[in-house]
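Every protein chain but one is kept in place in this view of the complex.
First chain written, first letter: the chains are A and B, and each begins at residue 1.
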Amino acid sequence: MNTSKKIVLAEDNSILALLLKYKLEKEGYTLLMAKDGKEAIELIELHNPEIILTDIMMPFVSGLEVISYVRNKLNLTTPIIVFSSSGQEEMVLNAFNIGATDFMSKPFSPNELIIRIKRLLFNKTIFDKTW
Amino acid sequence: MNLNTSGLIIDLIQYFFIAFTFSAILSYLILAIISIFENRHYMKKNSFVNYKDILSSTISPSISIIAPAYNETLNIVENVRSLLSNHYVNYDVIIVNDGSKDDSLEKLIKAYDLVKIDYVINNQIPTKPLREGVFKSTNPAFEKLIVVDKENGGKADALNTGLNISPNKYVACIDVDCLLLEESLLKMIKPFLETTDSKVIAAGGVIRIANSCIIKDGKLLDVNLPTNMLVRGQILEYLRAFLLGRMAWSKLNGLLVISGAFGLFDKKIAIEVGGYDTKTVGEDMEIIVRMRRHMEEQKIKYKVAYIPDPLCWTEAPDNYKIFISQRNRWTRGTIETLKKHKKIGFNPKYKSLGIISYPYWLIYERLAPIIEVTGVLYFIFLIINNAVKWDYAFAFLVLAYLFTVLFSIITIITEELTYHQYKKKGIGLQLITTAFLEPFINHPFILYANIKGNFDYYFNKDIKWGEMVRKGMNKASD
Partner (left out) sequence: MVNLFYYIVEYFKYSPKIIQLLWASSVVFTLIIIGLSIYLNHIRIRLRAKERIKAVYQKKYEADLIEYLYSGNGVDEISKEQQIIIDHLSNCAKSSLKRKIIISTLLKLKDEISGEIADAIQKLYCQTGLVNYASYKLKSKKWDVIAKGIKELAQFEIKDALNDVIEHIDHPKREVRKEIQMYLVKLFRFEGLEFLNILTNQLSEWDQIQLLEILQKFENQHIPDITKWLESSNNSVVSFSLKLAKIYNQYEAKDHIINLLNHSSQEIRIESINVLSHFGDIDSLIILKSDFNQRSIEEQVIIFKMMEDINEVSDIPFLLEHINNMNFDIKVSVTKILKKLKNSEANDSRFITTDIEYSEKTSLIKAS
């Protein structure tokens, strides 16, 4: 039985969230949706997903804080992909410094996102198997 | 002969009061009409502005938000978090802990992983010295935050420390308990970047009253009309002032006041004029007058901009004691500022600043309450002496009252047609009722506070800022 992989998506743009949900569910993933950083953290704690996708600029608890929380407080090695409309170098560096795994600047291609998700999950499986 | 002259004097005095009232009404009407046109123009212009582009730009100018804090332990962590989540790329948040006697600093250090750093401060404006020092966060998610702990010196002194520390080109001086909406910096910086024919030295925003509004996690979730009549009256008052007053002054480039709760300044010029004046309680008005005066004296074409969008939400006093204390302070601030800069009054060298703005503030803001109270006393005097022409007086009073109500209702309609913040059912009727009641509920106390302010200014030099009791913004029940 192939249990489908869980993805937590934190995105406050409702139609983008809908699109990604549709596309990713079509690929066989289970989607857990959050509208802001706080909801995202709750979902992550509850479901321990295989991958986390988060926008950076979200109300109140930003994407950067989500990453920081996951890496430092929950001590998880879950791959995190960050996307943001801010293409500023500093933002990217910050995200990586805190522990993001990959970064996509908006506007991005959903197809590319799927490729990256698959690659990250594949690498993670190899990684887990070796250890 | 005696009876005739006394009759003549009585008539003259009455004509004076009537003339003054009509001139005041006329000025309100002119300002209202100009404001309405300006509001329409602004909404048209802004209906297709895309703020998103500048949101992510690397060349957008750097802004420092400076927020002085004194004994704010109840909300400080929440407020700072909300300031850190503003949708602007190039900014930092400088919290100046002005010698608080509580544990504000400890709370901040814990919540944001702060450590003390060495920081050389360019003391362009003399301020009280540092206490615990300058702190920054070890967590990159909070790298925008700088906390400064210093000896107590008052709000103006704390703001000056912020000016000294800020490495950025513009500074936003705010009250730490103000809720700034996410796009506030974007919208406020626009006039600085858009104006090509003059230099924008400062931009002021609109203050909206947050009482009874639901604010959760630093976001404005729900706008409600508070039940407290005093606050409702203030809501109307603020709407009148901002929608039908300041909009016109901004068009005439005569804006003399930028709310201390939220204003954006060109840092270089603010420092050039010497920063905020620590000896006045009306430092927000005083610095604008001084900056304007400076630009007039330098003969540089300049502008003080104004953004009418609701960007800043704050608590208004809901009991009479604090309300009167606040208005008392505002009165003293106005008197101090006008007195300090009396050189520009009616002085053609200062163009519209001296010929229109200053005289208007002097007559209709500073002197008007005194004239009004004198009028009331005079009226009582006439009653005692049986010299009142009742039919005139009565007709006149009724008309004046109806005018006030009408003006408030026009304000409410303007608000509906522009920003429509009060969407819930029933609020329309409640606002209209407030318009009818406000002249009795708020106005007498404003007059009283004003007179007391005058009295305190001239005879009571020991009075200070007064405390605002923090209730906590997160009253929202889940």
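Keep this in mind: a residue touches a chain if its C-beta (ideal position, glycine included) is under 8 Å from a C-beta of that chain, and two chains touch if they have at least 3 such contacts.
Keep in mind the model is a prediction, meaning the values are calculated, not measured.
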Among B:21, B:60 or B:450, the residue in touch with the chain that has been omitted: B:60
Per the touch definition above, residue among A:3, A:75 or A:111 touching the missing chain: A:111
Per the touch definition above, residue among B:7, B:133 or B:167 touching the missing chain: B:167
In chain A, positions touching the absent partner: 13-16, 18-19, 22, 26, 85, 87, 106-112
Touch list for chain B against the chain that is not drawn: 44-45, 47-48, 50, 52-54, 56-61, 117-120, 122, 124, 136, 146, 167, 190, 192-197, 391-392, 395-396, 398-399, 402-403, 405-406, 409-410, 412-413, 416-417, 420, 423, 425, 427-429, 432
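Here, only the chains that are shown with their structure count from here on.
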Centre-of-Cα separation between chain B and chain A, whole angstrom: 43
Complex contacts: residues of chain A adjacent to chain B: 38, 57, 59-62, 64-65, 67-68, 84-89, 91, 94, 97-98
Residue numbers on chain B that touch chain A, as the complex places them: 52, 55-56, 58, 81-82, 84-85, 87, 89, 139-141, 143, 182, 217-219
